[in-house]
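Below is the structure I would like to discuss, written out as structure tokens.
The complex is shown incomplete by one protein chain, all other protein chains being positioned as in the whole.
So, chain A:
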Amino acid sequence: MAGLSPSERRLQKELMSLVKEPPPGVTVDSDVIERNLLQWLINMDGASGTLYEGENFQLQFKFSNKYPFDSPEVTFVGPNIPVHPHVYSNGHICLSILTDDWSPALSVQAVCLSIVSMLSSCKEKKRPPDNAFYVKTCNKNPKKTKWWYHDDSV
């Protein structure tokens, strides 16, 4: 592990434990990630018994060299963006732990679990009410968005 920055060192540890004990439905290609620890692609299956059963999603994590003090930039990417009241059609996710409530004790695994549970508790597949406007006007980086976390029930 020589030559790794503190961020990469921690990401390397996270990768090893994620490969060893992945949350249900979550898979990673560790070979690809090891080439660039600062950008991960994660596959996520819609949990069975939920509205997303049988669907497949891809999550992209981008880390700065201030990780874990700085939260990762997490978006859905690829052809299938889940239709969910907190997920915009450009893949941006409205989830407080990704900005205001981030803590360095959280991890990729914790974020994945949080997103899985966010999807699983969904009762109706629909986009956020301001989707069209947001997607047109937002910054490419969801962390630049000043989110309103007013609705924790969904």
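Everything below uses one rule, namely that contacts are C-beta pairs under 8 Å (C-beta built on N, C-alpha and C of every residue); 3 or more make two chains touch, one makes a residue touch a chain; residues count from 1.
In the analysis below, contacts and distances are computed from a predicted model.
Of "DNA primase", "Dynactin subunit 4", "Hermansky-Pudlak syndrome 3 protein" or "RING-type E3 ubiquitin transferase", only "RING-type E3 ubiquitin transferase" is the UniProt protein name of the chain excluded from the display. Remark: the omitted chain is touched by one listed residue; of A:G25, A:G46 or A:P68 this is A:P68.
Within the whole complex, the absent chain has one touching residue among A:P6, A:P24 or A:G78, and that is A:P6.
Although one chain is hidden here, its contacts on chain A can still be listed: residues 6, 9-10, 13-14, 68-70, 103-106.
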